[in-house]
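All protein chains of the complex are present and in place, except for one that has been dropped.
Chain IDs A and B follow the sequence of writing; residue 1 opens each chain.
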Amino acid sequence: MEAATNSTPVDYLPILLQMLVAVGFGVTTIIGTHLIGPKLRTENKLSSFESGIEVIGNARQPVSIKYFMVAILFVIFDVEVIFMYPWAVNFRSLGMEGLIEMFIFMGLLLLGFIYVIKKRALEWD
Amino acid sequence: MSLFYFVAFLSIFFSLMVIITKNPVHSVLYLVITFFTFTVHYVLLNAQFLAVVNFIVYMGAIMVLFLFVLMLLNLNKETEPMKSVLIKVIGAVAGMCLLVTVAGSIRAMEVSDPLILKNPDIGLVSSLGKVLFNEFLLPFEISSLLLLTAMVGAVLLAKKEQKSI
Partner (left out) sequence: MEAIFIIEKLVLIVVVFVLTLVIAMYSTLAERKVAGFMQDRKGPDRAGPFGILQPLADGGKFFFKEEIIPAGAHKGLFIAGPTIAIITACISSAVIPWGQSLQIGGRTVELQVADVNVGVLYIFGVIALGVYGIMLGGWASNNKFSLMGAIRAASQSISYEVAMGLSIIALLMVTQTLSLKEIVAQQEGFVNWNIWVQPLGFIIFMTCAFAECNRVPFDLPECETELVGGYHTEYSSMKLGLYMFSEYINMFVSSAVMSTLYFGGYNFPFMYDLGLSQNWITVIGVLVFFLKIFAFIFFFMWIRWTLPRFRYDQLMNLGWKILIPLAIANIVLTGVITLIKDTYW
């Protein structure tokens, strides 16, 4: 495992460079298309598209609470998965003890997951 | 060192923007950028795992949750709930408390030597795992209880019990 040393912040410099290139490309394209394209605005053209039916009200209505449920479960599971990365990388050296420790951790969360499913919080009907 | 001051300036600037802007969606986006500057801080400290965790959990998960919540609320309401005087007073008191705490902690803090990590690899994933699963095993297992509580709480809040037919 000691082979993974000598990892320093300098490793991240190329990522920064690539980010700069990507931002440059994105911004140039947006500006370019803004300059090149024709501009002929009419009121009808600028109204939102609703399959030809008159627009009623505003689109930004509150959405269903189910999406919120999915999002919050996602955050919880994401944190769980994050906890598992250091374990997975050290899996062999931690051996049986590590496996049992992780099973306890996962078991507790699975308990919660079963609760969520039993409560039908993820049903889409 | 100058790099640190530059990134620190950016973090403070964007976190100020979070509270200055009126539009909540803008606030969320500025918060995302603030978290990104934190990620850069972690990378500069060579805490690579923490950096990427900050990237994934805060920028990728929690802020998405915030955006969801914003979409859940009705943002068009011109009639934003009027802030009553009581709330303003409470806000001022809370802010003062925070200020006192920060001032106190700064006074109690000693100026240490420029931080030199004895082991530069301490922030890498494998070293972190070894520490987490030996010395900090109990807090780790307890954190799963915390997550369990959060899960149950979310279900209880979001899901109304079906009336028995």
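Note that in this section contacts are C-beta pairs under 8 Å (C-beta built on N, C-alpha and C of every residue); 3 or more make two chains touch, one makes a residue touch a chain.
Fair warning: this is a prediction, and the values are worked out from it, not measured in the lab.
Contact between chain B and the absent chain runs through residues 25, 29, 32, 48-49, 51-53, 55-56, 59-61, 64, 67-68, 71, 124-125.
Take chain A: the residues that touch the chain left off the picture are 1, 3-4, 7, 10-15, 17-19, 21-23, 25-27, 29-30, 32-34, 36-41, 43, 45-51, 58-61, 63, 67, 70-71, 73-74, 77-78, 81, 84-85, 88-92, 95-96, 99, 102-103, 106, 110, 113, 117, 122-125.
The rule we apply is simple: only the chains that are shown with their structure count from here on.
Distance between chain A and chain B, defined via averaged C-alpha coordinates, is recorded as 16 Å. Chain A contributes residues 1, 4-5, 7-9, 12, 58, 60-63, 65, 67-69, 71-76, 78-80, 82-83, 85-87, 89-90, 93-94, 98, 101, 104-105, 108-109, 111-113, 115-116, 119-121 to its touches with chain B in the complex.
Partner chain A is touched in their complex by these residues of chain B: 43-44, 46, 48-49, 53, 56-57, 60-62, 64-65, 68-69, 71-76, 120-121, 124-126, 128-130, 132-133, 137, 140-141, 143-145, 147-148, 150-152, 154-155, 158-159.
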